[in-house]
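Omission of a single protein chain aside, the complex is shown with its protein chains in their original locations.
A and B label the chains in the order they appear, each numbered from 1.
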Amino acid sequence: MSGPVPLLEAVDLSKHYRVGSWLGGRVTVRALDGVSLAVWPGETLGLVGESGCGKSTLARCVLRLTEVTAGQVRFDGIDITRTSQRALRPLRRQMQIVFQDPSASLNPRRRAGDLIAEPLRVHGRRSPADIRVRLVELMHLVGLHPDHLGRFPHEFSGGQRQRIGIARALALSPRLIIADEPVSALDVSIQAQIINLFMDLQERLGLTYMFISHDLRVVRQVSTRMAVMYRGAIVELGSTEAIFRAPAHPYTAALMASVPEAEAEARLPEQLPAGDGRGEMPEATGCRFQPRCPMARDRCRDEAPPLRDLGAGRVVACHFPLTEGEAHDAARPAC
Amino acid sequence: MLAAAIRRLAQALFVMFGISVLVFLIFVATPGADPAARIAGRNASPETLAAVRHDFGLDRPLPVQYAVLMRRLFVTRDLMSFVNRGQQVIPTIAEAAPVTLSLVAGAGVLWVIGSLVVGLVAAATRGSVLDRLLMILGLIGISMPVFWLAEVVNLFTQSRWHDTWLFSWVPPLGYQPLTTNPLGWFKALVIPWITLSILFIGLYGRVLRASLIEAYEEDYIRTARAKGLSERRVLLRHALRTSLITFVSLFGLDFGALVGGGAVLTEVVFGLHGVGKLTYDALLNLDLPLIMATVLYASFFVVAASAVVDIGYAWLDPRVRLGR
Partner (left out) sequence: MEVRDLAIAFRTEAGLVRVVDNVSFSVAEREIVGIVGESGSGKTLSLLAVIGLIQDPNAVITGSLRYKGRELIGLAPRRLHRIRGREIAMIFQDPMTALTPVYTIGWHIVEQIRAHADISRRAARRRAIELLGEVGLPDPARQADRYPHQLSGGQRQRALIAIALSCNPSLLIADEPTTALDVTVQVQILRLLERLRRDFGSAVVLITHDMGVVAELADRVMVMYAGRIVECGTREDVFRQPGHPYTWGLMRSIPPLHGAKPRRLAAIPGSPPSPAERPAGCPFRPRCIFRHAPCLDQPALYARGGQEIACFLIPEGSDPEHATPAVDAA
């Protein structure tokens, strides 16, 4: 008898792009480099990283919105890496996405009702009466008034537009929702509302989330487990609380220290990683964070750290993690 | 960079090859009339027809016919026009080319200066009466058919007002080579220059204005203003410079097409025997050898202009040149 299966799984996923013009010269960009993670039913996996880390690429790959260069994507145990778009259709009902910019992801020429009903029309053969009932239901779920179904997106506020996007994602009663920076484009006072909405919906409908954000605070609030990405790879993964209590990877620690605190005694952090995450990739060997890591040593330049298991579901890609994890009490390996 | 340039060249050659095949097929392979009759022209004697058939290998397979034609055009360069009783095609074109070049170059200078002025003034005074006036004038310029305008201009400069001080210097229609008579050359071309450029000033003036106004909305203009630069500097050094990129690209393509014989109507009306007029005559007479040659001539310039524009674009816009 097989054990419980993750709802969504990425196994050693890679996505490479070739870029450059015929004038400048081509180069391969490794947007994703051997990423493995699992999302279990009912949980929220937070995905954190800065620009260029590959989190949006990961979202598109697991939903098969882009072709995968190498590795596997499994949904509910079924390998969907190379299935045709046609064969994927029935599965698509079960996994949906909410995008970052509600102004860009809603067709401004369509009314709210049409936008939300579109998935229903594409996938089901529902009668207009059925669709109407479902639309009213969905509007209530996301906290909007059904009377506004006839309005156009520009007649709504930013937060309301995002609610429409969420309603659209919920239309087919999916099991998994991937939320790609769903609150980043919203005003600060609205973000809290939408975050609450996500959590309410999860409780009510038993949803599973992969929640992508660059904002650590938001990720902490919504996720049970989280993964930290840097330049196309996962550098740390584990329970959200454990990571926040004691980050193991220097990058995670730097991220946390960089988040501004809205307190009277707040001060700028002292030790920062130099430079930024752009520019030329370091040599193929060696840790990808090494050029900026304040704790880098010789070994980090020569040898890329594998994902090390720290116990209790915690992994980190670092030769000299800042903590060994709570469940692990063996002696530290020699440096 | 070299590999890319070679690839571009190969593309260009391929395009020209395609065009030549197309023209060839249209002429020789369309069902209906006898191709020999077409090539030989109307009222050709049976001897001429036989000569044509022999020369062009019309009894042989199509690819061979094509090869024969190309050989005579490029290799032996003795392609003859049967309609014009043995007139050599290549020299004919060589004679017509400077005329077109003179016409188009002069008009080009005028239209670039004119449209820059119109576009800049209109954008700088956006929304004012002057702006609207310029745009209306531009629209009129675009809407007037050039042949009509040319005829009307001729009407005034050659007949009605020819005797007044305004136009008495205008020579009769026709071209005077630069080398033999510079002043005559200039006088003969002034009116055609102005006429041809009116259309383009209208068009490019409007395009430049739109481009400038769009550039004004950009963030970098706001930064330029925040630097404390004078409004004129912001317009010329920042807004214009970035708008020039599209302007120059468009100009290159239009200019290339004109050099290849696109100013047909102007040439015909003003009696300038340039490549455009040559093409026009060849088409009227269904003179295949000449048509073939002029079409290839024209396509060469368009393709060359397109390649030059691509390179020019990269030079003007560093984002393309050194892009990440």
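We adopt the following convention: a contact is a pair of C-beta atoms (placed from the backbone, for glycine too) under 8 Å apart; a residue touches a chain by one contact, two chains touch by 3 or more.
Since the structure is predicted, the reported quantities are computational estimates derived from the model, not experimental observations.
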* Structure fact -> Missing-chain contact among B:Met16, B:Ala210 or B:Leu229 belongs to B:Leu229
* Given A:Ala87, A:Val133, A:Ala192 or A:Leu205, the one touching the chain that is not displayed -> A:Ala192
* Options A:Leu8, A:Ala171, A:Val218 or A:Ala242, residue touching the unrepresented chain -> A:Val218
* To do: List the residues of chain B that touch the chain left out of this view.
  => 127, 218-231, 233, 237-238, 241-242, 245, 316-319, 322-324
* Given the full complex, what residues of chain A touch the hidden partner chain? -> 50-51, 157-160, 187-193, 195-196, 199-200, 214, 216-218, 220-221, 244, 254-264, 266-269, 272-273, 275-279
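Convention: only the chains that are shown with their structure count from here on.
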* When the centre of a chain is set as the mean of its C-alpha atoms, what distance in Å lies between chain A and chain B? -> 55
